[in-house]
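This is the structure I want to talk about, given as structure tokens.
Only one protein chain is missing from this complex, and each of the others stays in its spot.
Labels run A, B and C following the written order; every chain starts at residue 1.
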Amino acid sequence: MPYLFNTPEQQQEMLKTIGVDSLESLFATIPSELRLGRPLEIPPALTEMELQAHVTRLAAKNVGPTSRVCMQGGGAYDHFIPAAVDEIAGRGEFYTAYTPYQAEASQGSLQTFFEFQSLICQLTGMDVTNASLYEGGTCVSESAFMAMRVTNRHNRVVLLGSLHPEYQQVVETYLTHLNCEVVVVPCLDGAADPAAVDAAMNEETACLVIQHPNFFGTLEEAEQLTEIAHKYGALSVVSYDPISLGILNRPGDYGADIAIAEGQSLGTPLQFGGPYLGLFSCSEKFVRRMPGRLIGQTVDRNGKRCYVLNLQAREQHIRRDKATSNICSNQGLIAIRAAVYLALLGKQGIREVAELCCQKAHYAAEQLATVEGIELLYPERPFFKEFAVSCSEGADYLLRKARQAGFDLGPELSRFEYQQAPEKFQTGVLVAITEQRTRSEIDQLVTALKA
Amino acid sequence: MPYLFNTPEQQQEMLKTIGVDSLESLFATIPSELRLGRPLEIPPALTEMELQAHVTRLAAKNVGPTSRVCMQGGGAYDHFIPAAVDEIAGRGEFYTAYTPYQAEASQGSLQTFFEFQSLICQLTGMDVTNASLYEGGTCVSESAFMAMRVTNRHNRVVLLGSLHPEYQQVVETYLTHLNCEVVVVPCLDGAADPAAVDAAMNEETACLVIQHPNFFGTLEEAEQLTEIAHKYGALSVVSYDPISLGILNRPGDYGADIAIAEGQSLGTPLQFGGPYLGLFSCSEKFVRRMPGRLIGQTVDRNGKRCYVLNLQAREQHIRRDKATSNICSNQGLIAIRAAVYLALLGKQGIREVAELCCQKAHYAAEQLATVEGIELLYPERPFFKEFAVSCSEGADYLLRKARQAGFDLGPELSRFEYQQAPEKFQTGVLVAITEQRTRSEIDQLVTALKA
Amino acid sequence: LATESLFALSKPGRRGAEFPAADVPERPLSELIPTSALAEKPTGLPEVTEPDVIRHFVNLSTLNMCVDTHFYPLGSCTMKYNPKRHERLASLPGIVDLHPYQDQSDLQGMLGMLYEMQEMLAEISGLPAVSLQPAAGAQGEFTALLTAKAYFEDRGEKRTKVLFPNSAHGTNPASAAIAGFDCVQLASSQEGLIDLEDLKAHLDDQTAVFMVTNPNTLGLFEKDIKQIAQMVHDAGGLVYIDGANMNAILGYTRPGDFGGDMMHFNVHKTFTGPHGAGGPGSGPIAVRDFLADYLPGPVINYHPDAAETEQYTLETPAKSIGRVRTFYGNIGILVRGYCYLRTLGAAGLKAVSENAVLNANYLKALLKDVLPVPNGNLCMHEFVASASKSKAANGITAMDIAKRLLDFGFHAPTVYFPLVVPEAIMVEPTETESKETLDAFAETIIKILKEDPEFLHQAPHSTIIQRPDEVVAARNPILQCCEPQ
Partner (left out) sequence: LATESLFALSKPGRRGAEFPAADVPERPLSELIPTSALAEKPTGLPEVTEPDVIRHFVNLSTLNMCVDTHFYPLGSCTMKYNPKRHERLASLPGIVDLHPYQDQSDLQGMLGMLYEMQEMLAEISGLPAVSLQPAAGAQGEFTALLTAKAYFEDRGEKRTKVLFPNSAHGTNPASAAIAGFDCVQLASSQEGLIDLEDLKAHLDDQTAVFMVTNPNTLGLFEKDIKQIAQMVHDAGGLVYIDGANMNAILGYTRPGDFGGDMMHFNVHKTFTGPHGAGGPGSGPIAVRDFLADYLPGPVINYHPDAAETEQYTLETPAKSIGRVRTFYGNIGILVRGYCYLRTLGAAGLKAVSENAVLNANYLKALLKDVLPVPNGNLCMHEFVASASKSKAANGITAMDIAKRLLDFGFHAPTVYFPLVVPEAIMVEPTETESKETLDAFAETIIKILKEDPEFLHQAPHSTIIQRPDEVVAARNPILQCCEPQ
């Protein structure tokens, strides 16, 4: 039996010390009629060698970036991950530790999370960052909850229609059953129409949620939209692409109150959608109404600098039903990955990655537009690393043809539901180009699509 | 520039402290006519992302066990490696440390090597084991040198013709230029003929080198051969298969003076032939004439148990040209892998692996023999996990047909040179079956060969 | 050096990662992006080398205690061994590199694995419908409560209350609040179990869900759980089982069999996640058949008669509450949980619980004279002792013992939780520890209790820092190390 220590002899010794005569009798408090009178029906145990063969076989049934070139987007991206990230995240001292409740035995995690918070603040220009939330989608719902607390407006939030459709769905799941109206301003032309947003806002609105660059890859007028939110006394919540901040102006620069993101791009593999990383930052003045764990710097009894869990009175294990969130386990190890990633890239690296994505994506867009039947969905809109194309022969045709040539594009826009969907969403497909893609790959794709 | 710290400003500061005015002038002691007046002509630098793409492309040009089933032998075997082995060997504390010269800063390595020595002693039944030599082949030449020192016979060693041909070649390279006669007793029937061996031995012979199981996979009469060696006052050197000692009797049991092995099977991947692991053990009475590093237990100034490099007076850094060997760097990290592997397997595990290899290999031999045109080369000889077959249509035909069906067999016997090679070596092929092979794989191979 | 800040290591111009020049025709950024959207200056990220990064974080890592280095008997957290094979297998190509929007035909191996995971969780829980989506236990609670809410609403019932005992984890009330329920906390009985009278007093037609951890946070099996469930059901409510303590009962009894209608698993606890210094977790839920239609989407369905590339599909249940997150769940953790279940099999799982319970009771037996356990004769996989006696005798508190244990190379147990036990010391040894370790731990506690109380109040003495000032931290929070640039 793997991972067990007690030999039959030891079990007998231990039972004797306890004062019972069998393992079975340790379970005496479980009434016999509640016992499962049979073995669980789960597949037979596998040794490590068998398990490895089995899982390898299952993995081989999937077709991923090892055999295809990934140009997929929609909130999860195939960025390069330096080997040093895996080296650190693979240290047992990090991945087999618990939440750092015992500060003296956890300074490694605590300082790392403190530096993670600092790095994300530097990246975003925001004052305060927590030690992570689950992922991009729940960051939006947590933002909405926080905005409701801060503004004391509990009945209305406004989302841009260019917010990732799954993020919209998460907000709806979290909020609508609370009789909070979730207003979506439809995105009919690739980015928000400020007039329509203004019309949707009112003095009851807790927050305006902006995604910039948005789901279609295009840039929003984030500053102007933030001003609109503020005009109505609402908070401006901005969901950003962390890589884009290598070149784009930062939420802290243009007055966002809450800045959130899916942090997968910062050193975490795609792994079929999770675990990813919810990044959550805000202005200092809201810090006591933030969700999630916060690490603070302090001194120990000898005056030595050290780190502790801070402001725990916001959290569920202290405040229970009055907590700012129910979150307990967060995404610690993924936050560590992001910290190592950002430390490696630094000021120059993040800029270079952002520029590479931007340059290559524009080249790809230009080249794809030369394929007959393919056109850019929003040729006039500026974009960062992702863009939507439509294919006259349908999205499926495009995806299939690319797949056969060894390229994965997508997602197709018709995969999601929208409050109002322009006709061309039926044939629209997202294409994301990271720094890993090469001109030769892009050219090959274009050649294949032309054939 | 990767891995460098000094910024241009710091370089200037440092040069100032040194008292020179340029980096160039630090190289003033290299006469200018000796300078290379041009850049080195090596390929341009690659960033990590590019390097990974490049090496991945090269790797994809190779076809290995990921896409074929490995039934190859000849001294390197596809045994299962538990993940825990990689976890420990991947610790920077082990792989980025140096030889443990500073005992206070190296107890981790020192105790691990001490335990490695202990584990190999337990495995082999030998008294003493060093902290590793390079690999299986040089273990034979080091054994011969040691036997020459011990017996004070410097002119003659005897090898069984069933010793791995490459091991024979290594011994010849190391010894013949010293005017030491290397006598090979040809192996004409799958294992040594004791009478022929006896005839080859004499009172001038330093040692008899036995491989058991031998290169053809069959068992030698190791005990009887050891007695023959001893009869002439020579040392018995036995090259064993470490996995086989899970069931076979051990060199220490039948009186071997020196027991050596290629230790790759103990948790080290095939990686195209190296780095592997030379295992070297001997009787206690010869310890001061052993080659290689030895870790010893002692106490520190407070009487605490600890470990140090021991008996260094045998080694090149002290004894120089009088050293027992010129070895300095050994195979430390691979020895750590072996220690973790043996610790995981333990008494039961090593037995199970050995039994699985033995049972499956016998099944495979039996099944292969049912294929028309294939027969066992030595049907009467007992074997452990490897055996030779001959194919009436030639070795190449068999290897190619197996490869097309997804199986790698070999090496073919004709790949090597022999002093006397029986006719059937021309069509002979080795087949090795480890615990990883399944009945279904074996059956598939047989079906394919019958088709 | 180890604790120097990453930012202090920064020097302008140092590089930890480099990228090639663009291989496409480059255009000025301002042609691609409106100037107004471009940052005016670079980020304030530090500039360090790769060796800096490695030495910094490797040294930091060594300041942690962890399961791989120390006994870590943190009650309620199930700090069991994290098998190394899981890390290897979760990193295989074909698993670690799949994009969530790949075509379903390209995902049959992954979806098949997840489907099998759903089936195994259903069998272990006795509850047939499973959602793998929740990112952690707390999100599992929330998701299940929302599922219940949707169910009631669909039936036209307006039930507003969620009940839970005062020994509950904080996430229970927090999740109920976010799900829009009123929280009602119930008393515990003298025995440390649910007080049936108090429960009865609070059950009514407003009661939506009764949340209960079983075994409870005192490490005791709620022996009346069947009757309790009946009472809740009679009142028209549903029973939610917090599965945090499943490690005690695997294969012995099932939430679905003892009256639970919904539950979550903590894959990162029971199925050895690992904990990752705080996460990621994975909190799949299992519910009764009549709740299946309300689960969040998508779930994985199996169509055995379909073509090989279409056997496993992602589908949204008919009356789904919607999405609770993007994509499909914390897959990387679920893969590890899958590996664990496939490694153990039925007999192995039962042996896990047997040995977890054996270890807890053994340790309790060794300690009970010095650290009495107020509730229960036999415990399950953990027990809650009290330092009240030593505190009264010479002032040695639970905190003192916890801190001093660090000096001896043991992580501290959970202290001061659950709140219902004064000077609580909550010990969960798990099954992946040896009798020898338990013996050493017990001896150490006995030794500590004989030490000078003043010395203990200052403990720990050997750690890199000692008793950080949390009051100062909270009064003037320093939450990052430099001004934003």
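One rule holds for everything that comes next: a residue touches a chain if its C-beta (ideal position, glycine included) is under 8 Å from a C-beta of that chain, and two chains touch if they have at least 3 such contacts.
These numbers come from a predicted model, not from an experiment.
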| item | value |
| --- | --- |
| Missing chain: touched chains present in the view | A, B, C |
| Residue among B:78, B:198, B:241 or B:257 touching the omitted chain | B:78 |
| Option touching the unshown chain, where B:21, B:203, B:300 or B:393 are the choices | B:300 |
| Touch criterion as defined above, residue of B:137, B:161, B:190 or B:217 at the omitted chain | B:137 |
| Contact set of subunit C toward the excluded chain (per top definition) | 1-2, 9, 11, 49-52, 54-55, 58-59, 62, 68-70, 81, 83-84, 409, 432-434, 436, 440 |
| Touching residues (missing chain, whole complex) on subunit A | 1-5, 7-10, 46-50, 82-84, 86-87, 92 |
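One rule holds in what follows: only the chains that are shown with their structure count from here on.
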| item | value |
| --- | --- |
| Best-connected chain pair, where connection means C-beta pairs in contact | A-C |
| Intercentroid distance (Cα basis), subunit C paired with subunit A, Å | 19 |
| Distance between the centres, which are taken as Cα means, of subunit B and subunit A, whole angstrom | 47 |
| Junction residues of subunit A, two or more chains touched | 48, 52, 82, 87, 90, 92, 435 |
| Touching two or more other chains - residues of subunit C | 14-15, 17-20, 50, 52, 54, 58, 83, 85, 87-89 |
